[in-house]
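Yeah, one chain of the complex is gone here, protein chain that is, but the others are all in their spots.
Per-chain numbering from 1; labels A, B and C assigned in written order.
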Amino acid sequence: MRREIPLLITFLVGIIFLFGPITTGNIPVLEMSFRQIVSTYLSPWTTIITAFAIGLASINLLRLHGSYVARKRSGWINSAALVISMLFFTVARIIRELRPTDPEVVAFYGRIFDNIAAPLSGAMFAILAFYIASASYRAFRARSLEASVLLVAAIIVMLGAAPVGALIWDYFPSLQRWLLAVPNTAGQRAIIIGAAIGGFATSLRILFGLERGYLGGD
Amino acid sequence: MNISTSIWTWVMAACILAIFSFIYKENPIYRFAEHVFVGSTAGHAIGMAVGNIHRFGWVPLTTKNEWHFIIPAILGLMLYARFIKGYTWVSRWPIAYLVGNGVGLSLFTSLNSQAILQARATMIDLIVHDKAGKFLLNRTFDNFLLVFGVLIVLTYFIFSIPQNGPMRKVSQAGRWLMMLTFGVSFGNVVAGRISLLLGQISILLTRWLGVI
Amino acid sequence: MNWANKLQSIDRRIIYTILLIGLTIPLIWPIGIPLAVNDTTRAVYKIIEDLDPATDVVLLSFDYSPASAPDIHPSAVAIVEHLTKRGIKWVGVSFWPEGPQMSEGIMRNLETRGLKYGVDFIDLGFMAGAENAIAEFAQNSRVITTDVRGTHIDNLPLMNNITTMKDFAFVIGISAGDPGYNAFIRQAVDPMGVKFAAAIVTVSVPAAMPFYASGQLRGMLQGLRGAAEYESLTGVAGRGAAMMDAQSIGHLIIVAFIAVGNFAYFLSKKK
Partner (left out) sequence: MELVKGNIFGFWAMVVVSICVVLVVYLTKNGKFLVKLRRIAGLEAIEEAIGRATEMGKPVHFSPGIADVTGDTAPQTFAALEVLTYVTTLSAKYNAELIVTIRMPNVFPLAQEVVRQGYLAAGKPDLFQEETVRFLSSEQFAYIAGVLGIFTRQRVAANLMIGAFWAESLLMAEGGSQVGAIQVAGTANMHQIPFFVAACDYTLIGEEIYAGGAYLSQDKVRLGSIAAQDYVKFALMASILVGAVMMTSGNDWLRVLFVK
C-alpha cells in the first residue's frame, strides 16, 4: 500500500492534467469536464501544496544556518545575517499579503524589495556579461574543426547582431539572419524534437509507474 | 553630477556593487550580500506562500464553503511527515501528486508541440519556384539544408544502434551542424547579456551618481 | 612565458575592466550608430497597424521580472507606445509574480499623459500557477474576476466581449523565460488558434526562431535590439536606441579578445 497509493495518485492526477487542455465536454457521470476539474480543483491545489513545500525547504535552510550560528562556525555572522533577513522578509511579506490595500504597507515592502532583493538579483544577472566575455575568450580557440565552426559562427552572429557589424561589412547582418533562420533552425529543431521524445518517454515511464526512484524505498 | 541623497538609493547601489565585487574575487562583502540575498528572497517566498495559502485556500474555504481545499492542506502537511521517524512514506503522497501534475502537463505538449509540430514545420517544398514559376536556387538550397539538417542531427541522437560506417559519418555531420547552431546561439546571446549589464550600469549612473 | 603564451591566458580581470569601461563611456556620450530593422519586428508592427481601434482589444502578458527588465522592458514600452499612438485598447496580465510591478510603471506613465485606466487599458494582475494558469486563462479569460485596482471585471467595459483568449484581436507575450512564449504556444496558439507574437529576451531568440518560421509566433521583438528597432518604426524614441551604441562597443571588445586569443594561439603553434 505504501507504494501503490502514491503510484495511483500520480497516475490519476497525471491523466487529468493530460486531458485537461485537449478535451472539451463533460465526462460521463461526473457532469464536469477535465478542464473544469483542473481549473477548479487540481491547479489551485498544486499552488497550495507548493506553498507548503516552501516551508519544508526553508526549514532546511534555517536549520543549517541556525546550527552554524549556534556552533559559532567560521563565517557565522553571515549565517546570522541570512537568518535575520529571512525572518524579516517573511514577516514583512506576510503583512504585505494580508493587507494588500494598505498603501503604507505596500510602499514599505516595495521599498525594501526594490532596493535590496531586486538590485542583488539584477546585479547577479548582469555578471553574465562579464562571464560571457571571459568564457568566449577562453573557449573560442580554433583547436579543432568542431571548435572552429563554433568560433566562426559565433563571431559572425556577434557582429551581425550589433549595429556596428553593418559598418564593418555590409553582409554581416544578412549573414547573421541567414545563419539564424536556416542552419540554426535546422539544428535547433532536431535537438528540440529529440529532447521532446526523451522527455515524453521519461514522463510516460513515471505515469505508468515504471520509474519510481523518486518515491524512494520503504 | 547629481549624487543621490536618498538612503535607499545608496542601499541599492551598495547591493549592486557588492555583487559586482565577486568578479574580482570572492570577498567578505560579497559573502555578506550573498547571505542577505538568499535570506531575503527565501523570506519573500515564504511570505508569498502564506499569502497563496490564505488567498487561494483559506478564503474560499471559509467564505465560500469550498471544503475541498482541505485536501491540499492535508497533502501539504503530509510533506512534513518526513521529520517523523517511521512515517517518511506519508510524505510521498503529496510528492506523487506534484509529480503527477508535471507528468500530465508535459506528456502531450512535449510530444505534440515540440516533436510533431516541429516535424510538420520541416515538411517543406524541396524545390522552390516563385509565383511566376521561376526556379529559386537559394530558397531551394535553404529548404534542402533545413530538411536534411534536421535529419542528420536527429541521427546523432540515435542511441541504441552502434554508430559505425555511414551512420557514423552522418552523425558526425550532425555534430558539426549542432556546433554551428551553438555558435549562432552563443553569438546571438551576447547582445542580451550585455544589455543586462548596461541596465545595471545605467541605474548606477542615473539614480545613484546622477551623471546622465 | 613568452608573450604569445601570455596573450593566450590574459587574466579575466583585465577583460572585465576593459569591458566595463567600454560600456560606460558610450552610455554617457552616445555615438549614434545606424540600425536595420528585422522582419520579425516589422511583423508585429504590421499586425498592430492593421488592428481596428474601434473594436479590437489586445492582450499583453507581462512575464518578466526586474532582473531581466533591462533587456525586455523597453520592448514592452515600445509596444504600448504604438498601441497608444493608434488608440488601441489593451488588457494586461502576468504569470510571473513580479509582472504587475512592471506594468504598473507603464500604466502610471500613461495616466500622467491623460489616458484613463479602465477605459484605455486595464491590468488583471498576477495569476499563480505558471503554465497551468496560462492554459486556464486561455480557455476562460474571465477566471481572474478582479483587476489590480480591485474592480470586478463585469464592471470593466474592456472585458465585455472577452470570454476566451481567442477574443483578443492580438496577444503579445513579453516573456523572459518560463512560463513564457512557449507555454502560450502550447496552451493557446496550438489548441485554440490564438494570434500570438512575443517580445523575447535576446537569449531566447534562437530557440524561438523555429516557432516564428513555423508561424506559431506571428512576430517577435528580439531583446533590447527589438525595442530599438520598434522605436525606429513607430518614431517614438525611447531608451532602446541609446543603449545599442554601448552594445556595439561591447561586441567589438569581446570579438577583439577572441581574435587576440586565436592569433596568439596560431603564433605559438607555428613555433
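Annotations
What we mean here is this: a residue touches a chain if its C-beta (ideal position, glycine included) is under 8 Å from a C-beta of that chain, and two chains touch if they have at least 3 such contacts.
Remember, it's a predicted structure, so these values are computed and weren't measured experimentally.
Counting contacts over the entire complex, the absent chain touches A, B, C.
Screening C:Thr41, C:Ser204 or C:Asn262 for touch with the missing chain picks out C:Ser204.
The chain that is not drawn here is touched, among residues A:Leu120, A:Ala162 or A:Val182, by A:Leu120.
The residue touching the chain not shown here, chosen from C:Asp63, C:Glu81, C:Asp120 or C:Asp190, is C:Asp190. By the touch rule set out above, chain C reaches the unshown chain at residues 12, 67-68, 130-132, 177-179, 182-183, 186, 190-193, 203-204, 206-207. Of the residues in chain B, those that touch the hidden partner chain are 19, 22, 26, 30-31, 33-35, 37-38, 40-42, 44-45, 79, 82, 91, 95, 98-99, 101-103, 105-112, 115-117, 119-120, 122-127, 143, 147, 150-151, 154-155, 157-163, 178-179, 181-183, 185-186, 189. Even with one chain removed from view, chain A keeps its contact list with that chain: residues 21-28, 33-34, 46, 50, 53-54, 56-58, 60-61, 63-64, 67, 75, 117, 120-121, 124-125, 127-128, 131-132, 134-136, 138-140, 150, 188, 191-195, 197-206, 208, 210-211, 213-217.
Everything that follows uses one rule, which is that only the chains that are shown with their structure count from here on.
Under the stated contact rule, the graph of chain-to-chain touches is complete, every pair of chains being in contact. The chain pair with more C-beta contacts between its two chains, of A-B and B-C, is A-B. Note: centroid distance chain A to chain C, computed from Cα atoms, is 18 Å. Rounded to whole angstrom, the centroid-to-centroid distance between chain A and chain B, based on C-alpha atoms, equals 5 Å. Distance between chain B and chain C, defined via averaged C-alpha coordinates, is recorded as 16 Å. Touching of two or more other chains is recorded for residues 17, 20-22, 44, 46-47, 114, 121-122, 124-126, 129-130, 132, 136, 151, 154-155, 158, 161-162, 180-181, 184-185, 188-189, 192 of chain A.
Annotation for chain C: residues 12, 16, 20, 23, 67-70, 128, 132, 187, 205-207, 210, 213, 225, 247, 250-251, 254 touch two or more other chains. Those residues of chain B that touch chain A in the shared complex are 8-9, 11-13, 15-20, 22-23, 31-57, 68-69, 71-73, 75-77, 79-80, 82, 88-89, 92-111, 113-115, 118-119, 121-122, 142, 145-147, 149-154, 156-157, 174-191, 193-194, 196-197, 199-200, 203. Every residue of chain C that touches chain A in the complex is listed here, in rising order: 8, 10, 12, 15-16, 19-20, 23, 33-36, 38, 65-70, 101, 128-129, 132-133, 135-136, 139-140, 143, 150, 187, 191, 205-207, 209-210, 213, 225, 244-245, 247-255, 257-258, 261-262, 265-266. On the side of chain B, the complex with chain C involves touching residues 23-24, 48, 52, 56, 101, 105, 109, 112-113, 117-118, 120-121, 181, 184-185, 188-202, 205, 211-212.
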